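Of the protein chains in this complex, one is absent; all others appear in place.
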Amino acid sequence: MNVAPWRHRLFWPVVTLVLLLAVNAAFNPSFIRITVRDGHLYGSLVDILKGAAPLALVALGMTLVIATRGIDISVGAVVAISAGVAAWMIGGSLVIHDGVSSYVSRFPMPLAIACALGVAMLCGAWNGALVAGLGMQPIIATLILMVAGRGIAQLITNGQIITVYYAPYFAIGNGYLAGLPVPFLLAAAVFAALLALVRRTALGLFIEAVGINPAAAHVAGLPARRITFWTYVFCGLCAGIAGLIVSSTVKSADGNNAGLLMELDAILAVTLGGTSLTGGRFSLAGSAIGALVIQTLTYAIYSMGVPPEVNLVVKAAVVFAVMLLQSPEFRLTLAQWARRPLPSQEAG
Amino acid sequence: QQKKIVLGFSQIGAESEWRTANTESIKQAAKDAGIELKFSDAQQKQENQIKAIRSFIAQKVDVIAFSPVVESGWGTVLREAKAAKIPVILTDRAVNEKDDSLWVTFMGSDFLEEGRKAGRWLVDNVKGGEVNIVELQGTVGSAPAIDRKKGFEEVIKGKPQYKIVRSQTGDFTRAKGKEVMQAFLKADPKKINVLYAHNDDMAIGAIQAIEEAGLKPGQDIKIVSIDAVKGAFEAMMAGKLNVSVECSPLLGPQLMKAVQDVVAGKTVPKRIVTEETVFPMESAAKEFPKRKY
Amino acid sequence: MTPAQPVLELAGISKSFLGVRALAGVDLRLQAGEVHALMGQNGAGKSTLIKVLTGVYPADAGTIRIAGEAVRPRSPLEAQRLGVSTVYQEVNLCPNLSVAENIFAGRYPRRWGTIAWRTMEDRARALLARLNVNIDVGRLLSAYPMAVQQMVAIARALSVDARVLVLDEPTSSLDEDEVRRLFAVLRRLRDEGMAILFVTHFLEQVYAIADRITVLRNGERVGEYRAEHLSAPALVAAMVGRELAARREAAPAPAAAAGGEALVELRGLGSKGVVHPTDLALRAGEVVGLAGLLGSGRTELARLLFGLERADKGELRVRGAPVRVDRPRQAVALGMGLLPEDRQTHGIVSDLSLRENIVLALQARRGVLRNLGAQEQQRLAEGLVRALGIKAASLDAPIAQLSGGNQQKALLARWLATQPSLLILDEPTRGIDVAAKQEVMDEILRLAGEGMAVLFISSEIDEVVRVSHRIAVLRDRHKVGELPAGGQEQDVYRLIAEEA
């Protein structure tokens, strides 16, 4: 379909992103500079790609859940759990043998990673069962895991911050492949895979149908419940991968703080990306962009020397601006004002 | 021997290793002292602490102890406790109520003082011309963040060569600490000489950021932090962290002693200070094995 | 023409939706004390005109005058204040509110400022009684089927004292009896001087009640006629734009298959509180009609057969083999298809495009992995859209933007795409125009001719008689008898009415 660019659903999210980047660049010129340092790209933009990866992953999973009219507020906790499992299983400890310190891992790393992801998917399955199986309301169903999940994470880490002393594990969060940060590549891979799945198979169609009109989808012979269930499992998986990245980046797992409030940012990312929380039509690319927008904003706040107590106000202002910018009704109103700057009637 | 003493303790939460160590120490000490402990976790919410104290009153415990999540707003519930003739002990943070008959004693560390210690170490050890400091604050509005900032600034005030060039919150976490430090290192054209982190976790996160930026933490950038948890010692032993000001979570034994005294009707001092030291890099290796948390 | 100044006058109304022209300079004049029929094929612009008139859509051009003075309502609320009371095409009520509330929402009877529930329910009960619907008005609307909901919507419109009453296909799911009641009420209102605008696809109803007729075609006004001056064929010609072949008479003699063993067989299949145990055999190449009054359980039986209700008695056999069908997916896998009675809630997936809506069932049958390629979908959809004459801006337009009748056709297309061996059609002709109706019937017979089994449910007994090789009659959720091919309408009525 050949629609005008500003009609495209991704147009405004992209505009916002570009604007934010521009603002950043304006405040410190070094922002856009990307150099090559010991074999890999180095610079603010790279940091943003890197930093946005976990959020983007979670947002991707969340997108599908939201598309089925659901919501998953337990992702933050799941991130913490998977981080905890991985860190605990790899753990490793700093053994100092007469002066020389050496690193050992408790279980082989692949096993640890597999377990972490497995547990994460279990969490997703639990949510899915409550929602699709028992027919609980998504927000309350996932609230249960959100509350208990943190506890479980702390149980795993025993309330401590588990530091990982096993160098190979650090690659997931800090490594580079072909000059690009691994977290970014991971997110990109998941994104590509998901996109293929949604485009090449009928999954996208099914999910949207279920999200828009579950009853009709049921009559048309779609396995509505099964689809819903799997979206939650997938969301769990995404959160799991995010957990690995988070723990590997800081070389430790913090049951209490890992992925704290991530659910809000993820949902925000999804909505900024133009997917409606009422389910139905969804845009994966949109969510990815949404995540980038959020990360860029955070980065901007840090690097512009905004005093911490103002952070939230700035964030609020930007979110308001973005929302309005994306609202056709608002743009229409603006246009009207532009045409005749007299106070136009604005019925409430 | 009379019936077991029942102590109701309302903990702020489990937001950090430090806090967990603090809880552990109290539970352990209670067991050792043969005191029955009613423990309640408030998950960082003052209202939950108030609820907990109310339920302790309802359960008619012998002594109530708690670490206030903030100084303000305890009057009402403390009066209820007083009315119910249950003595109250404050740990590791004071409350600001005019009527100090509402609690029998306050024990624990003093965030202001920790901030000052950090400042003093800096002034004594980092000399020479311009000293550009970046600060990683704790959670905005939280008492330690506010006091550790205040104390530190008190000391460097009036010493123009010490300048805080950037200050941002790292929420007391490694992840945020690292993220913020990354941004600082990229953004700041001026050279950063010193990092002051309100707790070790943020410092540890920042250290990773500094290394990734190709600098040497501890040398190119001197790092001062507070708490002195295990992680900090490892960093110091690796020469990446210059100093950590101790803030001891091990209040358990002291608390139990105070509880027993109060129940026995002895008079206890209004303020029990836990002596805390400053651990510079050098002393780390020697101290490390001794650390319990 | 009556000299009196019209109560409602629309002049040169135009409306288009992003390029789709729905109305082009339409005029309409409505006199006090007349019933005015608005006729046109599916997609002609009837509902759009009504929505413009009642302030749902702003008009692109044109003027609206009520009692001589120009108005432009910006919302249904304003239209109501101007004395225009409306029943929109799809039942537009709140399923989560009680029947009584749906009737009085916005105009609650009060006592000391607070809503007087008792009074409200009593009035509601009285109002519905006038239409001979005797139901518990305290129950949620969603507990009742289309027909009842439509009656409630009408009751709501009648309960306001308005100058103009607008009814967009109010009778699409009513049976004759109820239609008669409705007309009685309408006539009285007309005699009281109310102006009534009435949309329907049933010619006999038009002639039964309308004084004048305005015909739309492709968003343009063809003309305004006095009912008695316009013969039915002429009316159809005006709507369709060409002469229409005289309707084919009664169904062809029992298909070859008639004697053959059943494709699908219900043996005492029933479910507590839904339908009583029923025997019914459906043979390939045969159209079986289900006749009965409202609430006689036709829809229930269809739902039961398709796995939308759980059967707890009897058994279901497909090609002689006993099978369990607990959910539609199994039914679809067995080669069944169900065109649901309630288009909005169980049929269309509103935000999806026409194309996606058409391929949905087929895709569901093929499963997630065996995806239909874009061009294959395109081919399939295009074929069916042409075959059924669906009128839409493009295959990628959201189906919600199609006119009511075209949505219905799209749903039919969805099931034809799966090439089912048994097609269950619950009120398939609801809301589709005369021309299309005949096409659909012919289509059904053609499919049967090709060996498909069809279960045909309709409130229009004459339709049932026309297409069915065999007619099963239901009463109070019991099957009370079967009629062989060539059965006449009166036979059906007799069966229905027997000691009832």
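Lettered A, B and C in written order, each chain numbered from 1.
Quick note on the criterion: a residue touches a chain if its C-beta (ideal position, glycine included) is under 8 Å from a C-beta of that chain, and two chains touch if they have at least 3 such contacts.
Throughout what follows, contacts and distances are computed from a predicted model.
Enquirer: Leaving aside the chains you can see, what is the UniProt protein name of the one that's missing? Options: "NADH-quinone oxidoreductase subunit J", "phosphoenolpyruvate--glycerone phosphotransferase", "Sarcosine oxidase subunit delta" or "Sugar ABC transporter permease YjfF".
Expert: According to UniProt, the chain not displayed is called "Sugar ABC transporter permease YjfF".
Enquirer: Would you list the chains present here that the left-out chain is in contact with?
Expert: Visible chains that the missing one touches: A, B, C.
Enquirer: For the chain not shown, which residue from B:Q44, B:N132 or B:Q260 touches it across the whole complex?
Expert: Among B:Q44, B:N132 or B:Q260, only B:Q44 touches the chain that is not shown.
Enquirer: Of the residues C:G19, C:G68, C:G273 or C:G320, which one touches the chain left out of the display?
Expert: If we include the chain that is not displayed, C:G273 is the one touching it.
Enquirer: Looking at A:T63, A:S105 or A:Q154, which residue reaches the missing chain?
Expert: Of these options, the touching residue for the absent chain is A:Q154.
Enquirer: Against the chain that's been left off, what residues of subunit B make contact? List them.
Expert: Here the touching residues of subunit B are 8, 11, 13-14, 20, 23, 37-41, 43-48, 50-52, 54-56, 58-60, 70-73, 75-76, 79, 96-98, 139-142, 146.
Enquirer: For review purposes, identify every residue of subunit A that touches the missing chain, sorted by number.
Expert: Output for subunit A: 69, 73, 130, 134-141, 143-155, 159, 255, 264, 267-268, 271-272, 276-277, 309-317, 319-320, 323-324, 327-330, 333, 346-348.
Enquirer: Going by the touch rule given at the top, which residues of subunit C touch the chain that is not shown?
Expert: Touch set of subunit C with respect to the missing chain: 56, 75-77, 79-80, 86, 88, 92-98, 101-102, 105-106, 108, 113-115, 121, 125, 132-140, 142-144, 156, 177, 272-274, 293-295, 297, 476-477, 500.
By our rule, only the chains that are shown with their structure count from here on.
Enquirer: If I average the CA coordinates per chain, which chain comes out farthest from subunit B?
Expert: C
Enquirer: Quick check for you: compute each chain's CA centroid and the global CA centroid, then name the chain with the smallest gap between them.
Expert: A
Enquirer: From the mean C-alpha coordinate of subunit B to that of subunit C, what's the distance rounded to whole Å?
Expert: That pair's centroid distance is 71 Å.
Enquirer: Between subunit A and subunit C, what distance separates the C-alpha centroids? Give it in angstrom.
Expert: 45
Enquirer: How many angstrom between the C-alpha centroids of subunit B and subunit A?
Expert: Centre-to-centre distance between subunit A and subunit B: 32 Å.
Enquirer: What parts of subunit B, by residue number, touch at least two of the other chains?
Expert: none
Enquirer: Going by the contact rule at the top, pick out the subunit A residues touching subunit C in the complex.
Expert: These residues of subunit A touch subunit C: 1, 200-203, 205-206, 208-209, 212-213, 215-223, 280-281.
Enquirer: Flag every residue of subunit A that touches subunit B in the complex, lowest number first.
Expert: Within the complex, subunit A touches subunit B at residues 28, 30-31, 37-38, 43-44, 47, 51, 94, 154, 158-161, 163, 174, 246, 249-252, 254, 256-258, 260, 298-299, 301-309, 311.
Enquirer: Considering only the defined contacts, which subunit C positions touch subunit A in the complex?
Expert: Answer in residue numbers: 306, 308, 327-329, 331-333, 338, 340, 345-352, 356, 359-361, 363-369, 371-372, 396, 414.
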